[in-house]
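In this view, the complex is presented without one of its protein chains, the others remaining in place.
Lettered A and B in written order, each chain numbered from 1.
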């Protein structure tokens, strides 16, 4: 439009678009990492503050695999997901199983303890510096979408989020494991008496949750950089996602991630001097109005 | 004598299912009423409506003539409507003496005090001692509740309700879970309840109902199907049908 207001309008449109894309990418990364936490918290009712530590472990393994061992990006992702799950199995077996059904305070302390240990060990092994996971050629640089160009890794993160959401939807709604999982979330005792082996459901869910966390840690490494305090820095963010979305609800987690991603990103663009003030104000408002989360089930 | 407790045309439905239908009950001071009914008759819903844990769709609850329908559970307690719990709800780490002192101080508006100790309050200690003696709990007054027998916990549950000096007492299966050997103690405690107190007892054990109640109300499918003397209740055709029907169902389900 050859209008006087054209360039101005165009510029504000551009701002809205780039905020929107950033918010979407950030929200999807949050979703990939925290969806596992939401499902396990809905299932096992464990307040797990160590979830971010597993995302961090995934990031470290991927960084090591690409930088030191020279593996490709795809191989590194696979190695990191498998490696993180292998590390998580004994942790679940010997530590988490002790706190299923325990008071929240106990769960908080145990999982903070695990987080501290992971941070200390990560720093000892990998040092305090930021670790990068070099992107493959195709994900570097911008992608031209016709009306504007967008960093390819952000598009990749969004695509991963959509893929994970779709895959989880299929797993939970369309497979027999999904049936068992939903039954166990609804009523573990009843599911067990109907012949569902809840221990196995728990273990598989935990493994899937940890694997997704690792995956999200790698995919989101450009937005949430990998360093030893990662596990502590984002611990609260992931917990907030679950609380806002409602523990155990996949649509809830998706909604919460998109909403919180939008609030956080918009706040950073428009009012950077307020830091995360509005983010936490929104969290308080949402949790006060929906104490069980946006799409949480009534108990 | 003016009624101390009135329930007027109470209705409640969950979804399309009516769980309380047009229930009306009037009680006077000194009444001993048993509310019975087969499983699923809506007794629990009724208790929750009366105590203010649920809001009715329509109808009223009056205490001593005051409409308390819009009040929550706590103010109803303060107005004299006190309940006991079917499964004891006590503080495992406190002693019977502490339980009763807390209740007495709560009733007399002294639990807000951040200084002082209950043992220094002579009137509280005297009242607690009296309650402990009445219910035969004085010998275990300073043991932790977690360490005393279940029958004694049930007695404490009754004592705790009495410490609040209620006008209307709702006893939810006071003898549930008590070993047979201890039921006479519970019955004695029930027989010794203040004579001006209106008591509504929800109970399954018909022996206890017949010994305690002078009036029986039968609830089935959310509605009152009988309200009369204990002698007549077993002869009532609808009561027989409601009970025997559900009994047969129970058997086939088990």
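Keep this in mind: a residue touches a chain if its C-beta (ideal position, glycine included) is under 8 Å from a C-beta of that chain, and two chains touch if they have at least 3 such contacts.
Heads up, the rule we're going with is that contacts and distances are computed from a predicted model.
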item: Undisplayed chain, where the name is taken from the UniProt record, one of "histidine kinase", "Branched-chain amino acid transport system permease protein", "Acyl carrier protein" or "Cytochrome bc1 complex cytochrome b subunit"; value: "Branched-chain amino acid transport system permease protein"
item: Listed residues A:88, A:114 or A:201, member touching the removed chain; value: A:114
item: Contacting the left-out chain in the complete assembly, out of A:17, A:75, A:95 or A:150; value: A:95
item: Residues in subunit B touching the chain absent from view; value: 51, 73-75, 77-78, 82-83, 85, 89-95, 98, 101-103, 105-107, 110-119, 141-142, 146-147, 160, 164
item: Contacts of subunit A with the absent chain, listed as residue ranges; value: 41, 47, 95, 98-99, 103-106, 108-110, 112-121, 123-124, 128, 228, 232, 236, 239-240, 242-244, 247, 273-277, 280-281, 283-284, 287-288, 291-293
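The definition used in the following text is that only the chains that are shown with their structure count from here on.
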item: Subunit A and subunit B, separation of their C-alpha mean positions in angstrom; value: 50
